[in-house]
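Apart from one protein chain that is not included, each protein chain of the complex appears where it belongs.
Going in written order, the chains are labelled A and B, and every chain counts its residues from 1.
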Amino acid sequence: MNGLNSRAVALIALRFAPLMLFVALCIVFGTLSDRFLSLANFRNILAQSTHVAVMAIGMTFVLLVRGVDLSVGSVMYLVAVAMGLYLSGLPLALSIPAIVLIGAAFGAVNACFVTGLRIASFIVTLATLFIGRGFALYLSETKMVFQSDTVQTLGRSSFLAIPWAIWIAAAVACAAWVTLTQTPYGRQIYAVGADPDSAAKAGIRVQPIVFSVFCICGACAAIGALISVSQVGAAAATFGYQEEFPVIAAAVLGGTSLFGGRGGVFGSIFGAVLVQTTANGLVMLNADPYLYPLVNSLIIFIAAWVDGRRRLMTERIEQRKIRVEA
Amino acid sequence: MGGVLPASSGGALSRPMRLVRLVLFSDYLVLALTVLYVAALWFAVPEIISPTNLNDIFLQVLPLFVAAMGLMMVLLVAQIDLSATSIMAMSCVVGASIMTSQGGYLAGHALAPVAAVLAIVAIGLLIGVLNGVCTIVFDIPSFLVTLVTMMFFSGAAIWYTAAHTNSGSSIGALPSSFLAIGYGGIAGIPYAALITVGLAIIVHLMLTRTVFGRWVRAVGLNPSAAAISGVPVKRVVIGCFALSGLFAAFAAVIYTARLEAGTPILGQRILLDVIGAAVIGGVSLFGGKGSVIGVLIGVLFLSAVDNGLQLLGLSLSSVYAIKGGVILLAAVVDAIRHHLLARG
Partner (left out) sequence: MSDLLLKVAGLNKSFFGVQVLRDVGLELRRGTVLGLVGENGSGKSTTMNILGGVLTKDSGRVELAGEEVQPASSRDALALGIAFIHQELSLFPNLSVEENIFLDHFPKRGAGIPFIDRRRLRDQASKALELVDLKVSPTTPVMRLPQGERQLIEIAKALTRQARLIIFDEPTTSLTARETERLFEIIGRLRAQGISVIYISHILQDVMRLSDDIAVLRDGEVVGAGRREDFTVERLVTLMVGRSIDRLFPEREPSQGPGGAALSVRGLSQPGVVKDVSFELRRGEVLGVSGLMGSGRSELARILFGLDPYSEGEVRVAGERLPPLKPRLAMDRGLAFLTEDRRGEGLMMEASIADNIVLPSLVERSRGFIGWLDPTGLEEAARDMAERVRVNARAIDTAAARTLSGGNQQKVVIAKWLLRAPSIFILDEPTRGIDVGAKYEVYKIINTMVAGGAAILFISSEIEELIGMADRIMVMGRGEIRGFFERASFDRETLMSAALWQ
């Protein structure tokens, strides 16, 4: 039983590893830059992390059923192009539902290949990553796509002194939290991720659930694009390029497992803030911009490593329990 | 309890079904498609079979073929390596920084090209081993491991170039003895072609005539059965990642010699081509299946598509989209094959 306890302690340590990383980063950046630890900067970080947070929430749904979606960055760009070129005349009340539909439809295409032909989701979404971006670049002719004034106003204005971006992210987070924890569908997602075969045996319709989470992920990517593009005002040809990295990193840092069945909305939001804090801190330190991808990839690696360790330990504890009783 | 059952013995199939199978499972389906594609394009753009263009395709094919063979090794053990292009970028800028005459570490030294090639190869090998160890020892899915190394080393390559040049885009002024790999040749055959053919023969022999090759297939087809038959599964998987890195480095040597410069965006364009060529060439994403000839055919197909689309004047972005579609199509065919086989 002694070994069990030390494992449990290690598990707790692993659970809090991202939090400790966050504190450590704040201390490091805070000592090196006097501007970092200010209220204004934290509001800044929060506003900057909203679009990653929203997309990470969508990614969480996919990761929960053991999938992954690498195409979210392309969805972002595709949506930004559609918003700027074709939907600029519409009021937001119409254009927002339209882009969410586009995102969901893109997710549905991914889902068709994943559920219909059982192709690994990373290869499907890698292909659609290129198809989506190529198609969007064809539409935009690789030119900068400027957004309508309404969209830009959305990015600048706030409600009750809180930027709209944060309101939107909060709304998405609430909806996702309610879906995952308060509906039968949400709980069944967790069951499918834990063990798809058992889930089918327990009478759950596995394939429709897997299909739907890809649609949700696409829709979230579209909302993330809206937030981001409203803040920037225009979409360059590199808009959303490689955005899948911070998104996956945020979800996994927030405790969502790559092996399915565990994770949640608030963890992913925390992960997004952590990712954005790092980026922000590097800017504050005037770090070499070439270092950003290096730091980002290290963070995602740490997240994946923690996840792998945690899975191994949970498995061992589970096994031990059965054996001890037997 | 009735869990192990005898397999069904095929059973009679309807005629059209048999035809579908014949087409799907044919090794030369892709080759036929390539020929058809080139023939069709011939009417639209007759230049496609001009000597200059064929030469272009030929030289484009070489490094792609080398890199795709490396990826095949990883796919054979049912893993994936998305980092090949960043390995090429990283290794080529380091190699170039050693031998460039503009402040290279060994600028002007007679053995500088040799040292540079050794460095390129060593870096490829190292990153490959790193991928393998992270996948096997840390239990992280290989797509994520190699996604991270792809991001890290392509970033590192850009940073390294910036630190070694003023322009920050590429490291040029390479010694002519190195450039000869790309341009020189024996009896009209470029060295690059000789190297590629040599590597292809080695890989082919390795897969068909050595213990390691058989082990690789066994691990891909059934890791449990392989382990029980005495195959060191973990070492084989790490070895395949190492080979993938090594071959990416060889491809980098050829590319660098052709471009006459080490550039961090080297190969960025060909990530899709490498994966696409392997999968279209019949290397299964489910492991255990693939051959050098198949990969060669896949490479020819992808290069023909690429070249044709460019001749047709399509933009780079459209080319990307079409290549993404081609990969998806190849994955679909692979999945259908796999399911048909599993059904027996």
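Note that in this section a contact is a pair of C-beta atoms (placed from the backbone, for glycine too) under 8 Å apart; a residue touches a chain by one contact, two chains touch by 3 or more.
Only a predicted model underlies this, so the values are computations on that prediction, with no experimental measurement involved.
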Residue touching the undisplayed chain, where the options are B:109, B:214 or B:234: B:214
Candidate in contact with the missing chain, chosen from B:163, B:194 or B:341: B:341
Sole residue of A:31, A:153, A:183 or A:238 that reaches the chain not shown, by the stated touch rule: A:183
Those residues of chain A which, in the complete complex, touch the missing chain: 178, 182-185, 187-188, 190-191, 193-195, 198-199, 201-204, 261-262, 314, 318, 321-326
Positions on chain B contacted by the hidden chain, ascending: 1-10, 208-212, 214-215, 217-218, 221-222, 224-232, 288-289, 341, 344
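The rule we apply is simple: only the chains that are shown with their structure count from here on.
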Rounded Å distance, chain A centre to chain B centre (Cα mean): 30
Residue numbers on chain A that touch chain B, as the complex places them: 68, 70, 113, 117-120, 122-124, 126-138, 141-142, 242, 245, 248, 258, 288, 290-294, 296-298, 300-301, 304-305, 307-309, 311-312
Chain A partner contacts - residues on chain B that touch it in the complex: 80, 82, 134, 138-141, 143-145, 147-149, 151-152, 154-156, 158-159, 162, 272, 275, 285, 315-325, 327-328, 331-332, 334-336, 339
